[in-house]
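Certain chains of the assembly are absent from this excerpt, and the rest are unmoved.
Labels for the chains are A, B and C, by order of writing; each one numbers its residues from 1.
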């Protein structure tokens, strides 16, 4: 049986990465995964969090947001509600951790790269698209530092990308769109390097549970999807990495 | 002497209005005025503020935001700072007032049209571009209500658009870009109907002042600019209005 | 036809300026315009905002507040609501900008003059009364600095005062009281120097618009009113300026 948008169970949505999307940022992309669209910008700041001062090491961190009408029903602005919600916190911590796993922080000196991931249209998988897109913006920003002679090389040890898998009506599906995600019994986000090592595995049953075999099947499908995403990143970055 | 971007004193930047930019919204446009780019979405809600309950009248209101890296230097998110700043408040009140001046609120029933104006790239004139773009999103959303048979006609009494004028090194200029705006001695935002009536005139001298003659000259230039913006809106909206 | 309080269209309300109203402040006045009463105090601080550090220049800024029962219906305290509203932000930015237009910031050194304008009884025109009164408090505080030998002269380049004008039932009126203001179709605040130069012109039609001719008439009436207010300030300040 085909999926709501006609895909096969193991098929990703079309991915499009547009570089240099925001002229002011040190790195910026618009990443589109099906109808999900996220603007990722990289900002380089000549400072680090207090715990790194004097260490000679840099930092990578992320913030995540969503325009109020990125979704089918309008979401009130977090700025208007006066605080950042729990879901936003979880996502921005996840993006930051993921990117830090493939960068040599000592090689960028006492600088922070801040990745802003802003969803302008949402259709499922916004956090994984953010990671995949933010990696490209990060690479661009580091390449700019290199071109300015501030660092000697682009100190990324590998590619990193992410996708979701889930169980819907008992079937394991790759890269869930919003309609699938809402109905899924189990949802798993996987962040993986170009070399096939895991950085983050988050599998969740909401009022449901899953077996060891299902976990293995989900991991397998995610691995295949991420290899394709890394291929898109490579093509987009050209000779940078 | 030509301006920083080669324009004549009375020349607008190129304006581009892309309709149906966000698939979820009842109305949505991407408006580009030079390098300034704003996403305007219209959301229709079946409720009104408390002071209108039972009145049979509707309401139009607006919210305004800016992505952190829309600007040359990154701006912290208002959500992270936990509150909406004074400038944001001023702008969203201005957008709402301006749009309400050309709609018959009684004709839309007890509904609220909420315009979200989110700047994804800023280069001066974001508030006036927001007004000009939000008007088109509003018209589209009302047209959708009409097509659904919920209202009989699109109850807009006129077009409305906005631009800035200012005095820079003693010369009066139309539609200031960021570099000009930062250096201007006097800055004036004008909101005007298609029929040439004023809805809002806000002239400000920051550590400076201006004469009656200069005010007249600024008003004159703004009037010409707004007529061109209204022509763009007409073309974009086609037969809706 | 006479106005609600018997005034002529172009007539100001009685204005009374009481100096040295609060013993602790470097400058302080109680300004009364009809039933509107505002306490304006000037505080001199030996510091400047970060963007001026090391510049040798000073700063002038303002805060605005209203006692809960200054109005006919009690307004909850902004402190209790945990934030400053959009209207308050607009007003305090307006007061600050207005005063900065007539002071030579370089002549006061790296000091900030903070003007607190607190409305103890409101009857329309609280922001314009705040500007008119705050100017006197500012002049007093600068005079005190001069007397202490900390500055050589009172570095004010001109007087500055403000009033409102509006259109009510088609007629142009000066200095609207609350009852008139609530019913006005168009409301305009004008800030002007003693020499007749504009610093701020804010004309607003709430669900209404106005013609070029009406704008001219409003400007004319405001100009006359402000000349009278400046005369009151002069009398109050005596030989200081």
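Just so we're on the same page, contacts are C-beta pairs under 8 Å (C-beta built on N, C-alpha and C of every residue); 3 or more make two chains touch, one makes a residue touch a chain.
Keep in mind it's a predicted model, so treat the numbers as computed, not measured.
**Student:** Note that 3 identical chains are shown, then give how many the whole complex contains.
**Tutor:** Copies in the complete complex: 6.
Operating definition for what follows: only the chains that are shown with their structure count from here on.
**Student:** If you apply the touch rule, which chains end up adjacent to both subunit A and subunit B?
**Tutor:** none
**Student:** Could you say which chain's mean Cα position falls nearest to the mean Cα position of the entire protein shown?
**Tutor:** Closest chain centre to the overall C-alpha centroid: B.
**Student:** Based on CA centres, what chain would you say lies at the far end from subunit A?
**Tutor:** Result for max centroid distance from subunit A is chain C.
**Student:** To lay subunit A over its twin subunit C by CA atoms, how big a turn is needed, in degrees to the nearest 5?
**Tutor:** Rounded to 5 degrees, the superposing rotation is 120 degrees.
**Student:** Taking the mean of the C-alpha atoms as each chain's centre, how many Å separate subunit A from subunit B?
**Tutor:** Each chain's C-alpha centroid was found; their separation is 33 Å.
**Student:** Distance between subunit A and subunit C based on Cα centroids, please, to the nearest Å.
**Tutor:** 51
**Student:** Take the average of all CA coordinates in subunit B, do the same for subunit C, and state the distance between these two points in whole angstrom.
**Tutor:** Between these chains, centre-to-centre, one finds 28 Å.
**Student:** For subunit B, jot down the residues that touch at least 2 other chains.
**Tutor:** Residues 83-84 of subunit B each touch two or more of the other chains.
**Student:** Sort out for me which residues of subunit A touch subunit B in the complex.
**Tutor:** Residue list for subunit A touching subunit B: 22-25, 28, 35, 39, 41, 43, 45, 63, 65, 67-72, 74, 77-84, 88, 114, 116, 118, 120-121.
**Student:** Touching subunit C in the complex: which residues of subunit B?
**Tutor:** Those in contact with subunit C are residues 83-87, 89-90, 92-93, 97, 100-101, 105, 188, 193, 197-212, 215, 219.
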